[in-house]
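To start, I am sharing the structure in question, which I have written as structure tokens.
Only a portion of the chains appears, each positioned as in the full assembly.
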Amino acid sequence: MQPLNEAILIMAVGMITVFFILFLIVLIGDLIIRLSNKYLPEEAVAVKAKKTGTSSDNTMKAIEAAIDVITNGRGKVTNIKKI
Amino acid sequence: MEEILSKLYRMTAFGGFSFEVVLMWFIAFVLLYLGIRKKYEPLLLVPIAFGVLLANFPGGGMGIVPAENIALEGHRYKNLFEIASEYGIMNYLYYSLIKTGFLPPIIFMGVGALTDFGPMLRNLKLALFGAAAQIGIFTVLIVSLLLGFNLNEAASLGIIGGADGPTAIYTTIKLAPHLLGPIAIAAYSYMALVPVIIPFVANLLMTKKEFKINMRQMDKLYPPKHKIKNLKVVKIIFPIVLGCVSAIFVPSSVPLLGMLLFGNLIKEIGTSTLRLSEAATGPIMNTATIFLGLTVGATMTADVFLSPKTLGIVVGGFIAFAISIAGGILAVKVYNLFAKKKINPLIGATGLSAVPMASRVANEIALKHDSNNHILQYCMASNISGVIGSAVAAGVLISLLS
């Protein structure tokens, strides 16, 4: 096959594949979202995580709020280690 | 006394000097200037530039030798220890980390661990424009073939239009390693020039009205069908499934996409794999960046770099970028012809990838035309899908040509 023909063939195969894969991603992403909305809308673990989350989240938010006020938004907590 | 002087002279690099070598230094200084002063992707351009410098001191032994030098008869090669002994540490690094195709997937693992698929999941449809914006890759492949590059070279040149450094480097290693230096430089330079190229192309192709299309208003007029209730679960499942799908259809993209999605997975899992994602984005990625930059730079010895092909790459790379952006914009314009819910064509432009700079640039352009028109989150959707798009395109090229 001549290089030019092959190049055009590659273009066709390439663009079809790229579109196909990203189209599949759209479909599958949609499917994952629907299924998770249906079967795992807010699951036990997530809730739990959120709850343990919430207490530390609240603490975190309180800390961040405090820092924000004090620093006029210029400071940010990057790392809090429990000791 | 004479003996001292002769020893002194033979020790220096003067014997190997030439106009070409000095020109390479100049190129290295320009790259350093761009990286340091103009802040063009300094994390890569500075190591690359320093690699160019190191490689071009005759006698320093830091330049990468052509692959012929390490080939033996019967499809066998010198081993890494022999390469280090004969050609020094830079070739040792190059042949163990780059020529093996090792570092780009490693960097992709870090990129994955820094990527948030959230914006894309919230606006899945926009991901399609990340496909349209790969058209520059294949267009420039054809064009550069006509200009005298062979097929493998043309494919490596085209992949610059994917606007993704590691992808461009990985593809070039597999298809045309002798062009690695200029292609890497073109890829990173044009990624740094995105704030110039996107407005240029957008102004050529978009009307004033299009610049003002407000995505949030569109969302209010035509609200999305379903919201994501449990984002964490979706974000964990998504990279796994995406990995499977792309691996089934384009297995040759697995080294790149697989590592990207693995990085993303260990990030989204959260605390229980935090040690891993921190390692992937921190020491691993930074170390990989240093050695990738230095060795890619060191491939650019005068005799390899100073060829007409380099000029072709510089020009072709720019065209690839521009066509990719145009492809994304035009795809949106075509979509808008048929859809009620209009999309701002700038979101097509960011399908190019060059994450996240393209999105920031597009957002700024939109805000300049309407100070309420925040489109960053929408841009990120096509922007991230553009990374996947070019990795898939790279997989196709490698699969059909290597």
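Points worth noting:
Per-chain residue numbering starts at 1, and chain names A and B are given in the order in which the chains are listed.
Going forward, a residue touches a chain if its C-beta (ideal position, glycine included) is under 8 Å from a C-beta of that chain, and two chains touch if they have at least 3 such contacts.
Predicted, not measured: the structure shown is a model, and the values here were computed from it.
The assembly described by this file has a subunit formula of A x3, B x3.
By our rule, only the chains that are shown with their structure count from here on.
Inter-chain centre distance (subunit A to subunit B, centres taken as mean C-alpha positions): 22 Å.
Those residues of subunit A lying in contact with subunit B across their complex are 3-4, 6-8, 10-11, 13-15, 17-26, 28-30, 32-34, 36-37, 40-43, 46. Only residues 120-121, 124-125, 127-128, 130-132, 134-135, 137-139, 141-142, 145-146, 150-151, 154-155, 226-230, 232-234, 237-238, 241-242, 245-246, 249-250, 385, 388-389, 392-393, 396-397, 400-401 of subunit B touch subunit A when the two sit together in their complex.
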